[in-house]
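Every protein chain of the complex appears in place save one, which is left out.
The block that comes next holds subunit A.
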């Protein structure tokens, strides 16, 4: 039924205000158009990685009051090209005693699913390509978001297997960390999509974008209030949780524990010397960042549709122009990644797991319950429902603050107790206190240390 209506809207794709392509528009392309689209996505991702690395290095340098790469090419634009060439020309070391097949396969396993996931990201409306009307998206399926999740879960194997096959303690620790981290953050990520599914009523990416064309209205006390069309605003808790999980999913700062160079050298790719295999890992990391940014844009930020003030102009969502909005949104999210990397320190591993399991997942579940109740009750479109919701929310907040104050009181009591113990131990070191030697003891400078006169 809904497919039919979308199809009829699409009979005239140039009409302004049409919500855009739906599932019915896919599967009619001739093979060569599919090949062109696939190639364009591939090239777009590779170029994106080349300039993404440059942009990240440049941006983080400016945030740290330095210049960053500025030697190769204008503004250092060719720096990544030079690095790539260098990696291609270096000797490709295969450590002895590693599991050769898997050591070789790991970089492939990590990058192929990352690139595949981009095939269902919608980048624009139906355009005319060499005389064919075709949507700017390689393909779509009724469960496209599930496909993206599945691809990202296959990508973990690259990290885990690279860690294991390297036969190095650092690498295997990185692999272990990443397997646990990605599995737990994937749950929170999947849950943060549920609210979007509830509102959009579909798992197809192109239809989710179409659903964000118009927010609709909510009737409250006899007034029609226009709702925001982006799910990022309408479902802001889901969006915030997704933003946090996406850092965990792609192993970026502050959740980059699988490669934490402070403690694990380089984590899972320690044994991959700077050869093309290492370049594949680098590529996969950036492509993964683009994938999660693309998902954020598609599911929460209105997809390829123009942002609000521009969307008032009729020509904003027609033809090839939406590619620009899509690209601009991706670049902005990428800059956000860099900004976070420049500002936040890495969290500890137990903090990471506790945050994922004890904060993100329960919060998400409670929020989904709330959204589902709201969706179920909204059928009547009545004011009592709103009042009921307000009571529920206020009640939940009251319970939360009650627990919070109790916890706070307990925490303060505990801190006081510890402070008392410290006080006592500081005064009498003999009673098991801190054996701090006086600071003027000779062993600080060595017993035989002689003052060297300067003159």
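Going forward, a contact is a pair of C-beta atoms (placed from the backbone, for glycine too) under 8 Å apart; a residue touches a chain by one contact, two chains touch by 3 or more; residues count from 1.
We adopt the following convention: contacts and distances are computed from a predicted model.
Novice: I notice the complex is incomplete. Of the names "Sugar ABC transporter permease", "D-galactarate dehydratase", "NADH-quinone oxidoreductase subunit J" or "DNA-binding transcriptional regulator YhcF, GntR family", which is the UniProt protein name for the chain that's not shown?
Specialist: Of the names offered in "Sugar ABC transporter permease", "D-galactarate dehydratase", "NADH-quinone oxidoreductase subunit J" or "DNA-binding transcriptional regulator YhcF, GntR family", the one UniProt assigns to the missing chain is "NADH-quinone oxidoreductase subunit J".
Novice: One chain isn't shown here. Among A:30, A:142 or A:315, which residue touches it?
Specialist: Answer from the full complex: A:142 touches the omitted chain.
Novice: If the hidden chain were put back, which of A:59, A:110 or A:172 would touch it?
Specialist: Counting the whole complex, the residue in contact with the absent chain is A:172.
Novice: Using the touch definition from the top, which of A:63, A:150, A:236 or A:342 touches the missing chain?
Specialist: A:150
Novice: Please output the residues of subunit A touching the missing chain, sorted low to high.
Specialist: For subunit A, the residues touching the absent chain are 97-99, 102, 141-143, 146-147, 149-150, 153-154, 156-157, 160-161, 163-165, 167, 172, 175-176, 179-180, 182-183, 186, 203.
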